[in-house]
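One protein chain omitted, others in place.
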Amino acid sequence: MSNFEEVEEKTYGPVREMLSTFFKSYSAVTGLIILILISIMGFVGPLFYPTDPFEMVWMPFSPPGNDGYLLGTDYLGRDILSQIINGARVSIAIGFSAALVSAIIGVGIGSFAGFYGGWVEEILMRITEFFQVLPTLLFAMVIVALFGSSVLSITLAIGAVSWASVARITRSEFLRIKELDFVLASRASGSSNLTLIFLVILPNAAAPIIVQSALLVGAAITFEAGLAFLGLSDPNVVSWGQVIGSNRMYILDATYTVTFPGIAIFITVLAISLVGDGLNDALNPKLRSR
Amino acid sequence: MEDLLEIKNLNIQARTRAGVLNVVNDLSFSIKKGETLGVVGESGCGKSVTALSVMNLLPEGVLSVSSGDIIFDDVTITQLPENKLENIRGNEISMIFQEPMTSLNPLFTVGDQVSEVIKRHKGLNKDKSWVKAVELLDAVKIANPEKRAFDYPFQLSGGQRQRVMIAVALACQPKILIADEPTTALDVTIQAEILALINMLKEETGTAVMFITHDMAVVAQMADRVVVMYPGKKVEEGTVHEIFSNPQHDYTKALLAAVPKLGEMASKKYPEPMKLVGEGSSKKPQPIVGTEKPLLKVNNLVTHYPVKGGVFRRTVARVHAVEDVSFTIMKGKTLSLVGESGCGKSTVGRSLIRLVEPTSGKVDLDGQDILSLAPKDMREARSNIQMVFQDPFSSLNPQRPLFDQVAEPLRNYGTLRGKDLEERIEVLFDRVKLPRSFMRRYPHQLSGGQRQRIAIARALALNPKLIIADEAVSALDVSVQAQVLNLMMELQVDLGLSFLFISHDMAVVERVSHDVGVMYLGRLVEIGPRPSIFRNPQHPYTQDLLKAVPIADPNQRKSERDLNFKPLPSPIHDLSHDPGPSEYKEVEKNHFVLTTDCGY
Partner (left out) sequence: MTLLFSFIKRLLSMLLVLLVVVILNFLMLHLAPGDIADTIAQTMGGADEQDMAQLRKEYGLDQPFFIQLFQYVLRVATLDFGHSHFYNVPVFDLIMERFPATLLLVFSAQIVSLFVGILLGVYAAQNPNGLSSLFVNMFSLFGYAAPVFWTGILLLIAFSLHIQIFPSAGMRDITIENGSFFVHFFDVMRHLFLPMITLASIFFAYYSRLCRASMLEVLGADYVRTARAKGLSKKEVLLKHALKNSLSPVITFAGLSFSAVVSGAILVETVYSWPGLGTLAFNSIISRDTPVLLGILIFSTLMVTVGNLLTDLTLRTLDPRIKNAE
């Protein structure tokens, strides 16, 4: 029945505790390292491997390893290794910024819907529902087809169609948390609505939102690859999906032309997924010891 | 009498991240045929785990019996294979659980769930076991059982669900019934009904009962013999009279001292702190007198919630949560609002500081009309009234250190900064008797009682005149509850605070209040000085409520074997409903009783 036994316990905050759980997971750290390596490859790699991905450097369909081209050449004789190195930049950039766009829209809509309720919620959730029903890829195809296929328009198109899941999660977290006593206590001690939304409720709702946003990064990368595969990519930059799309007529002769870019997408998204799982374990209070 | 169930040197281990932990240590006791054994202890003492181990239903991979024997009817069931055990479960040993809300499968009818167990053990066909199930529902006093059998659990109230659970448990006339906190989640009148039902069925069938609870009052009412547990161990065992009149172990003594007993304040005019074991026992508790100056006057408070529906989300009905309630709180005194869940007592508290917007009425705090204030002025006024909430696990923000949480109101009002702020927080931590080193900690590192102290410190930060304590001690273990109650009473004396104490617990209310208001279905049915209310309850609801409260004294057992209180009507009415005003008559000095209809 003793009350205040001074437990020798360091006073870590939830953020510190979460990070330490995260870095204890091998798969999460592996994922993070792969992701960092791929980013370095995309942003710094071209300095060390300056071959132009658009230039026809050798005979078409030169198999991997031959003639000094590690991953071979494509149907126009362009260097596939260079395409993969340069494609990483686009994939990573579009993946993260599109996910960021989605997260901002989703959190904004979800938090206001969940916090204010009533007709605000009704309208915002109708909009969300609408975006959930819309076949996202087709809608993005229409946007890109009509507004041109620049990196910016592709990013915005992906961001604009993928936020519904974030909005749903944010709203349900807000609905749950806003009824908790500490929110009422904060209100009773004079906090304004905006303080409550952004400083009191949102930090407590962050865990599932962060995990979902991490998953969105991977989804955005495959989404971009899908658009590029269909021929809707920025003609001025290389994209992994576009490499697969343009070579797919020749798979019988040169399987490697689609295999390698596919592996690049696969490994990148896999790494993100491992990081996402690690975040989920680290942020899930059920698994954390009290 | 011979032993029906014998637990011998039982050890149960828990596998946690930190390693293997012994949650039950070398536990031995036995239950004789037809007797009721109470197993009592506070949370985490291993009582529920012991019950599950008898059924061999410990969660796999988390908890396991590491050594010891459980012998039932001369068979060592700890060594039986699973399929043999299945023949015993629900048939010879059965169990009811704490949470009636989640213990029934939501997707099957209750008739289905009762008849299932009959089909399993008695080999009856579908139709015959359904007929038997309806009979059982009738036996547990569910009205209109033929029809109710087709209901899904969500269509029944908490009390009715627990009756269904009892029907399931007793379907095969088991030799022993294990009841694990069966009434903890229920309101006091429903608790009384369920306890009476268990006693009645026990007498009819001769079943032995292992009754697990944290509530000393319930043990005093139910048990023949008692086993007291304190973290993983049995500390004392004896007949219920021995335990209550002559406890041997220090823990049992401390526990009994911490339990408020209904009626023990009858001779005292004012509330006074509890005399706890080991807490400055030389000092005699001083009565808290308070003043006669009114602080808060509430007149004709009404709060309705709209119920929206239809395509256009129009208001189609209203929840009449608070209906024409008036009361006054004096400076330095405590007014308690008591009633069962859904009676509107919490809504009253929230309406006062406009966390919920009242529909009409007048709230006067020291000459200031709170309900007519503009939002900006309301913010100022809120600093005079602060709240302490029920659930110690959700009343603190898990993301922020305790210093920030206590500082939050001070920062919001910008009253103090920098060094001054720090000093003020230190004083507050001293005030609620928490070490200053706790300021850098986070809520998850605290126990329930410590969290509630933080919540109180936060409420005190702005030097309020009134604190609304909404079930502030209900979720705490009884020994911690007593400490927090004493802290609140001490603060009341030192700071001249007034409390609006909202609670369902009559014994606690009797201990802490100067005045008591009893609520039913949004109405205040009776209000007056505490001694007068408890000595001379006038309203039929107050009388029933007091009749239902179990007393922590085996010499004052309730004799009713067949209680059936009136079920709570719905507070939802259509828009045309006009509830009419509350009118009172004064039966004693300042003791008022509702004369108009309240639905009871």
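So that you can tell them apart, the chains are marked A and B in the order they are listed, and the count of residues begins at 1 in each.
Definition applied: contacts are C-beta pairs under 8 Å (C-beta built on N, C-alpha and C of every residue); 3 or more make two chains touch, one makes a residue touch a chain.
Source: prediction; values computed, not measured.
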_Chain not shown: contacting residue from B:16, B:66, B:79 or B:102_ = B:102
*Using the touch definition up top, pick the residue from A:18, A:166, A:200 or A:269 that touches the left-out chain.*
A:269
*Using the touch definition up top, pick the residue from B:66, B:87 or B:239 that touches the left-out chain.*
B:87
*Using the definition of touch stated at the top, determine which of B:12, B:31, B:49 or B:117 touches the missing chain.*
B:117
*Contact footprint on subunit A, counting only the chain that is left out*: 130, 132-139, 141-143, 145-148, 215, 218, 222, 225-226, 229-232, 241, 244-245, 248, 251-252, 255, 258-259, 262, 265-267, 269-270, 273-274
_Hidden partner chain, residues of subunit B it touches_ = 55, 57, 59, 82-83, 86-91, 94-95, 97, 99, 102-108, 116-117, 120-121, 152, 154-155, 165, 168, 311
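Convention: only the chains that are shown with their structure count from here on.
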*If you average the Cα atoms of subunit A and of subunit B to get two centres, how far apart are those centres in Å?*
46
*Considering the complex alone, what residue numbers of subunit B touch subunit A?*
16-18, 251, 254, 278, 313, 350, 353, 355, 379, 382-383, 386-387, 389-391, 394-399, 401, 405, 408-409, 412-413, 433-435, 437, 440-442, 444-445, 447, 449-450, 455, 458, 461-462, 479, 483
*Given the complex with subunit B, which residues does subunit A contribute to the contact?*
1, 3-4, 6-7, 9, 11-14, 118-119, 122, 180-182, 184-191, 195, 200, 203-204, 285, 289-290
